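Heads up, the thing below is written out as structure tokens.
Only one protein chain is missing; all other protein chains are in place.
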Amino acid sequence: MKWLRGGGIAGFIIRRLLLGLVVLLLVSIIVFVSTQALGDPARAILGRDATPDRLAALQKQLNLDSSKVGQYFHWLGGLLSGDLGTSLASSQPVSEVLGDRIANSAVLVVLAAVVSVPLSIAIGSYAALRREKIFDTVSSNLMLVLAALPEFVVAVLLVILLSTNVFHWLPSISPVPPGTHAWDYPDELVMPVATLVIAVAPYVSRIMRASMIEVLESDYVEMARLKGLPERTVLIRHALPNAIGPVFQVIAINLAYLAGGVVVIESVFNYPGIGLALVDAVNAHDIPVVQALAMLIAAVYVVLNLLADVATILVTPRLRTRL
Amino acid sequence: MSATESAPALAEGVETPTPPVRSSALLARSLRLWRTRIGAILTLILVLVALVGPLVAPHGSAEFIAKPFTSAAASNTVFGTDYLGYDVLSRFLYGGRSILVIAVISTAIGVVLGVVIGLVAAYARNALDDILMRAMDVIMAFPQIMLALVAVSLVGAKNWVIVVAIALTTAPRVARVARGAAQPVVERDFIGATEAMGMSRVRILFGELLPNILGPMMVEATLRLTYSIAVISALAFLGLAANPDAPNWGTMIQKNQGALAYQPAGALLPILAIALLTMGTGLIGDGIARTAAGIDRERGDE
Partner (left out) sequence: MTESGEQRWRVIERAEGPSDGLWTPSRRGMVMGASGVAMAATLAACGGGSAPAPSGGESTDAAGAPKKGGNFRLGVTGGGSKDMMDGQNIVTKPDQARLVTAFETLLEFDDEYQLQTTGLAESVEADNPKQYTIRIRDGITFQDGKPLTADDVIYSLQRIGTQKNGLTGYAATATMDIKNIKKVDDRTVRLPLLSADSTIPQTLASYTFGIVPVGYEAFSVTKDPSKQIGTGAYKLKSFTPGQESVHERYDGYWRDAWFDTVTITDFTDATAQINALKGGQIDAMTDLPANQVEAVKSSGVEALISQTGGWIPICMAIDMPPFDDPKVRQAMRLIIDRKQILEQLGSGYGQIAKDLYAPFDEGYYDDLPEREQDIDQAKSLLKSAGKEGLAVDLHTTNGAAGMVELASVFASQAKAAGVKITVKNDPNYYGDSYLKLAFSVDFWGTRGYLNQVQQGSLPTSPYNETHWPPKSGTGSDFGDLYKQALAETDTNKRIEIQHQMQKYEYDIGGYIIPYFNSLIDGHSSKVKGLKPSKGTLNLAGFGHGFRTIWFA
């Protein structure tokens, strides 16, 4: 689309932002419509105890009546003004219910990113440099094995190894009592973060390796070498920036995946994050909480991709010129 | 998001070779690599276990043997009994079929759908491209496991729900890669030539474009299959399999993991099976990627 082009990097970022907002708007409609299918929250909350009298009492209490379209715009308006509504299950403001949990999950994801991203970029790059040598073979195959293990398997194995059966070094669960912060319990964070790192690192390092190999074989690296630049300069100034571009996309996708996919890990470690909150809210048909979480996770995805795109453009010289 | 404009797509690391390699030739050539061979053998063994297992199982899948988690010796079986007192080995032999069938079907649907959308988008190069890729972005904004989880909780843990949820979340990811791989091909002269010859669009898409991106697509398909197996077993692990007590590797891990410390086979066998299976498909994908990228060309081994 011609009208979408031009304006340099600033224009690019603005266009991306606008497109991100459009995506989020569409997401909001899908989220709203599909969560209506969750059914009567009053019944879900009471479960077996949904006797007519208790049901009637709760339905009245929850005010489950008004037009759907009106509800959507009311909800959207609330979202934009930061009012996420009230949890049907706990009758507390959604922001209050989720606040701590978002912070907890964020700690997990950020820590996992801080550890896994440099680690996997280093492993991937080094493997590419030493292609077909011992380090490459060992790391590639190890990454393949790790990538093949579903994360709940990794989590369960870590617990057995480090907490319950072989060694007794680390606590097996990470409950983070309300009112405290996840980082107050560093020992409880080790295993959840390690599991996430093991889940993410193989993919990032594999892509990094492939991308680096491609760049190393490219003409401009060849050119730089021919010009007589020192190998170190060739690698750091020319190869790495170009190779890392595609990797940002993978990192973004993996981090976005973590934001929603921590469910399993939070369940194994009883860690009070958004994954557990989502499972719980879906089971309780707690529509406002499900909606808020779905929007949050979608927004994280959109923002991470935006950042990845911008970062890719900024670090990759040959792309910057095309803008 | 990256797919519009000229930001790099995920697949940019995997350049397609020229001239186009036929898929059979690509497979055959990739099989010269040891990693592809190992992957193929692993995958074959596990598929065999899944398909033939029920025929050779020593006991029925719901035949009570002894108290739950009885040892092999005490129950006179190979691996002891599981959480319901059934024979672990027999449950294992029965348990691969459903997970494999669901994974293959859902991945196949997702890949086909994704390739079609990606090719159409790449070839269209206009508003249709933008619309399609925006739609893909909307779906991709929901992580796979989360969408599957919500769908299963909404409709119930039925097999078709799991298939639809996985296919739906697989398609946009494949579409992105397909589009990214097809874009440079579209720019090439021979596509312009075929257009000039008046070839139909369908033939251009599937006769000319598709063969040129088969390499990355095969890699993507194996990667997606790996993910699908992981998601299905994770759902089972969260207790969301269609029938939570039917023999199923994912369910076996969930239900038997409590006994990992003293009757490990019930959980370890399916863990190993799933790990080896995903490793196998991963190795095949890796081998094809290397062959297609021209790495290790004509070397035959590593």
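Every chain is named by a letter (A and B) in the order it is written, and numbering of its residues begins at 1.
The working rule: a residue touches a chain if its C-beta (ideal position, glycine included) is under 8 Å from a C-beta of that chain, and two chains touch if they have at least 3 such contacts.
Values in this document were obtained by computation on a predicted structure and should not be read as measured data.
J.: Would you indicate which residue among A:V268, A:L296 or A:I313 is in contact with the undisplayed chain?
T.: Among A:V268, A:L296 or A:I313, only A:V268 touches the chain that is not shown.
J.: Looking at A:A113, A:A127, A:A194 or A:A284, which makes contact with the chain not pictured?
T.: Result: among the candidates, A:A284 touches the missing chain.
J.: Considering the whole complex, not just the chains shown, which residues of subunit A touch the missing one?
T.: These residues touch the chain not displayed: 39-40, 43-51, 53-58, 87, 89-92, 97, 100, 156, 159, 163-164, 168, 171-173, 175, 177-179, 267-270, 272, 276-277, 279-281, 283-286, 289.
J.: Tell me where the left-out chain touches subunit B, residue by residue.
T.: Given the touch definition above, subunit B has residues 62, 64, 67-69, 83-85, 153, 156-157, 239, 243-246, 257-259, 261-262 touching the missing chain.
Assume only the chains that are shown with their structure count from here on.
J.: Inside the complex, what are the residues of subunit A that reach subunit B?
T.: For this pair, the touching residues of subunit A are 1, 4-5, 12, 15-16, 19-20, 22-24, 26-27, 30, 34, 37-38, 132, 137, 140, 144-145, 147-153, 156, 160, 164-165, 207, 210-211, 213-214, 245-246, 249-250, 253, 256-257, 259-261, 263-264, 267, 278-279, 282-283, 290, 294, 297-298, 301-302, 305-306, 308-309, 312-313, 316, 319, 322-323.
J.: Provide the residue numbers of subunit B that touch subunit A in the complex, in ascending order.
T.: Those in contact with subunit A are residues 1-2, 4-10, 12-15, 126-127, 130, 134, 137-138, 140-146, 149-150, 153-154, 226, 230, 233-234, 237-238, 253, 257, 260-261, 267, 271, 274-276, 278-279, 282-283, 286, 289, 293, 295-296, 302.
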